Each structure stands twice: as C-alpha cells, then as structure tokens.
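With one protein chain removed, the remaining protein chains of the complex are shown where they sit.
What follows is chain A.
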Amino acid sequence: MTQPILQIEDLRTHFFTDRGEIPAVDGVSLHVHAGEVLGVVGESGCGKSVTSLSVLRLIPSPPGKIVGGAIRFKERDILRLKEREMRGIRGNAISMIFQEPMTSLNPLFTVGQQIREAVSAHRGLGKKEARAHTVDMLRKVGIPRPESIIDEYPHQLSGGMRQRVMIAMAISCGPELLIADEPTTALDVTIQAQILDLIRRLNEENGTAVMMITHDLGVVAEMCDRVAVMYAGKVVEEGTVRHIFKNPLHPYTQGLIQSVPRMNEQRRRLFSIPGHVPILHTQMRGCRFADRCQHVMPACYEQLPELVELEAGHRSRCLLHEVKFKEDVV
C-alpha cells in the first residue's frame, strides 16, 4: 500500500442551529488506500455520515459548514476546489450510494435517464453509446432484463433493485472511490447479502476503494480491511478489522462489540453500555465517552485523550493507554 487516495485531516464540520453550534465532526482524521475497504462505524449521531458527506462537499449549508481541516483526494485539496471542479469529481472519480434508495432516486425520471445523466456529463458519450453503457452497467449489477428495466421508473422496482440501480449509477463512470453510506440498512438480510456480494466484487475486480459507513458490526467484519470507530464526532479507535474485533482497545469499542448478540454463542445476559450518547456542543471538555465508561478516572473529565498508535496501524483515544504507558516506562 502506497500513498492513500483519500486523506482526511482534522476535519471539522459544524452545524449552526437555533440551539447553538454543534460540532458534528470534531477533528476527524482518516485515510483510504487505493483498493482498500475502510469501514466507518458508530451509532446515530456519531458523525459518520456527516464525514462522508463532507468528502463530497454535500453538507447542506446553512446550517452546516466545514470550519476546519483538509480533505485530500489524490493530492488535491477538495475543500479548496471551485464548485465547477468539484462537480467534475462527484459521480466521476468519487461516487456515493445512500441508505434510502427510494428518496435518493428521482421519481420523475426513468432509471436509464438518471444513469445516463452521469455518463453524458462526465464521459461525453452520445445518446446511443450512453444507452448501451447504461445497459452494461445494469447488467453488471445483476439486474435481470436490463433492456426493459432501463425504461422503468424507480417506484416500479423493489428496494433491492433500487439499490442496484444506485450502485449502477455510482459505478457508471468507473470511480476510484465509492462511498457507501449504510447501503444495506433498509434491506432484508437475503437482499443485503446480494448487495454486499456485489460491492465486494466491484472492489476486487475493479480495485475500487470503498469507504463503508455503517452501524452494523456484522457488515464491517465481513466487508472491511480496516475500521475506524467513531463516537460523538471523533474517531476513538482505528485499526485493521482484526485489531478491532480481536483486540479492541478503547472501552467504547469493547462495549460495542460485547453488546451485540451473536448467533454462534449463547450468553445469558448481554453486556450493555449504560446511559446514552452526549448532546454535542462546542464547550465540551475531556473524553466524550467518560460518562458511560466503566474505567472512568477523574482526569477523563478534564483532558481529551489523543489518538495514540499502540501497535502498527492500531490507534486508540483513551487515557488508560497513557497511564499504562507511563507505568510501563517506570
């Protein structure tokens, strides 16, 4: 693995609301290598979707605004591009699939028209070529009878089919990075299995890098090479999928993994993390997880821990590590 194709550095995306400034993404740094699948996991409100929308500069403004940081895509700083240049990247080099395939497709246009829009805009294909390319794409994502589906409207398709159409649209220009924001959350498990299989094939066959935003730890374990765990606008742990599942270091990651019921074992009681996610504001001090943490120390309320590398490629943001580190040195 060489230079990452996407590098997010200290990203801060805030929302300015009636109730004050909300730091939804509060200093997030992430990177995605070419051909890699990065999972970004966390619960609702942790900032994972806002991070992904920031990459494509799709944050609704107002109320949202990227107030700091840098996003480099192949050495270009996305945050400094003109809107026109940005349009050349969206749907072309970076594309995105969303959770709700019904609301993210335009109900007034046929499937074919919507996919064609991207190819005509970015590839300058003529009408006939664009149609042929669209049929190819639909076939590639496993849509039966693509020649007739191309002229259907989104409401005529099932949820799984719509998600396939979204994916066909997203890959129509051969993106180098695919951002998938909860791509299977609205789908049933048997359909989810089909869609995950499709995304994995795209990754393996075309080398498309994938940034997979999800709350489902099962999907992460199955799909991802590396994982970033987010909590309250910050990355709390980052590592390979094996690091995260076999040797989680942050108390939040540990709690999260233990609280999921599993099919291959029976526990009488599930582990549960007490309390709930804090309401974000700009005056927060200390560790965001302190209130719910079973290892909390007085210092946790005062000092925000750094994201420290504890073994190669495995970073965690917790004061416990620093205490332990000092003990080890002594």
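Please note the rule applied: contacts are C-beta pairs under 8 Å (C-beta built on N, C-alpha and C of every residue); 3 or more make two chains touch, one makes a residue touch a chain; residues count from 1.
We adopt the following convention: contacts and distances are computed from a predicted model.
**Student:** UniProt names the one chain left off this complex as which of "Aminomethyltransferase", "Nitrilotriacetate monooxygenase component A", "Indolepyruvate oxidoreductase subunit IorA" or "Dipeptide/oligopeptide/nickel ABC transporter ATP-binding protein"?
**Tutor:** In UniProt, the chain excluded from the picture bears the name "Dipeptide/oligopeptide/nickel ABC transporter ATP-binding protein".
**Student:** Looking at A:Ser148, A:Asn264 or A:Gln283, which makes contact with the chain not pictured?
**Tutor:** The one listed residue touching the chain not shown is A:Asn264.
**Student:** Can you tell me which of A:Leu58, A:Ile191 or A:Val296 touches the chain that was removed from the display?
**Tutor:** That would be A:Ile191, which touches the missing chain.
**Student:** Touching the absent chain in the whole complex: find that residue among A:Glu21, A:Glu43 or A:Glu100.
**Tutor:** Missing-chain contact among the listed residues: A:Glu43.
**Student:** Footprint of the hidden chain on chain A, which residues?
**Tutor:** Contacting residues on chain A, toward the hidden partner: 43-44, 144, 158, 160-161, 188-194, 196-197, 215-223, 241-242, 245-246, 255-257, 259-264, 266-267, 269-274, 276-277.
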